[in-house]
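Here the complex is missing a single protein chain, while all its other protein chains stay put.
Let's look at chain A:
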Amino acid sequence: MAIVFQKPSSLTDAPLHYCPGCTHGIVHRLVAQALDELGVEGKTVGVASVGCSVMCYDYFSCDMVQAPHGRAQAVATGLKRARPDNVIFTYQGDGDLAAIGTAETVHAATRGESITVIFINNAIYGMTGGQMAPTSLPGQVTQTTPYGRDTNTAGYPVRVCEMLSTLDGVAFAQRVAVNNVKNVNAARKAIKKAFQNQIDGKGYSIVEVLSTCPTNWGLSPIEAVKWLEDNMVPYYPLGVYKDIEEGVKVK
C-alpha cells in the first residue's frame, strides 16, 4: 500500500501535551513540513518561548534553545549573528511576542534580522490559565477581565502584522488562520515562504497564525473554531501585510 500522508521527519516521536482542539499541533506540523521540504532541518535552530509551546523543544527534531519570556527574538538574533548559515526560527505566543517581548519583537524586525518568526495569536494567556493577552478582544471575558475587556481601562488589542509592516526591516508579514483546510493550506504556504525568505537572505519574516484555545475560552473545539471565525477574523483580517517581493508594502 502506498503511503500518502505521514509525520514530517522534523517532528520527533514525543507525544504532544496540548489540550484537545488546540491548534498548536497543526502549526507544529506546518513548521516541520516546511523544514522537511526545504531540506534544512540539519542546519535549523528553533527558539522555544515561554508559554504553552515552551516544550516544543521536545517536539521539533532540529536543535532547540529555550528563551526567557519575551526574549525569543533577542536569543534568535544572537544565534543568527553567531552562525549566519544556520536557519533560525522563533515560535512564540501573543503574551510572549506582543506584551513582555514587544521591544525585542519591534527591534529584531526593524533591524531586519534574517530570522523566521512564527507567532501564535489565540487572544489569551494559555499556560497560566486564561488571563487577558495583548491580543484579547474588546469585551472578551478572561480570568483577569471577568467583566469583559474594558478598553477604557485595559486598552485595545495589538495588531502585530499591521504594526510591523510599517518597519523597513520587515521583508514579509502575513496573517493566516488554521480554522479550516483552505486556511491551513494558505498557512502552510506562508510558513514555507517565511523560511525560504531567510534562506534567500531577504530579511525578517513573520507569520501570525490565528489559533484556538478551547480550554481557556471555555468552549468545545468546534465552538472555538466558530468563535475564532466570528470574533478574531473580523478584528484581525487575514492576508499579506508586507511582501517586499510582491511589492506589497503596507496593506
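One rule holds in what follows: a residue touches a chain if its C-beta (ideal position, glycine included) is under 8 Å from a C-beta of that chain, and two chains touch if they have at least 3 such contacts; residues count from 1.
Heads up, the rule we're going with is that contacts and distances are computed from a predicted model.
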Quiz item: If you look up the hidden chain in UniProt, what protein name do you find among "3-methyl-2-oxobutanoate dehydrogenase subunit VorB", "Electron transport complex protein RnfD", "Cytochrome aa3 subunit 3" or "ABC transporter permease"?
Solution: "3-methyl-2-oxobutanoate dehydrogenase subunit VorB"
Practice problem: From the listed residues A:45, A:161, A:213 or A:238, report the one that touches the chain absent from this view. | Solution: A:45
Quiz prompt | Touch with the omitted chain, as defined above, among A:7, A:81 or A:226 | solution = A:81
Exercise. Kindly state which of the options A:54, A:199 or A:233 is in contact with the chain not pictured.
Key: A:54
Quiz prompt | Touch criterion as defined above, residue of A:68, A:169 or A:221 at the omitted chain | solution = A:68
Self-check item: Missing-chain contacts mapped onto chain A
Solution: 12, 41-45, 47-48, 54-55, 57-58, 60-68, 71, 74-83, 86-87, 103-104, 106-107
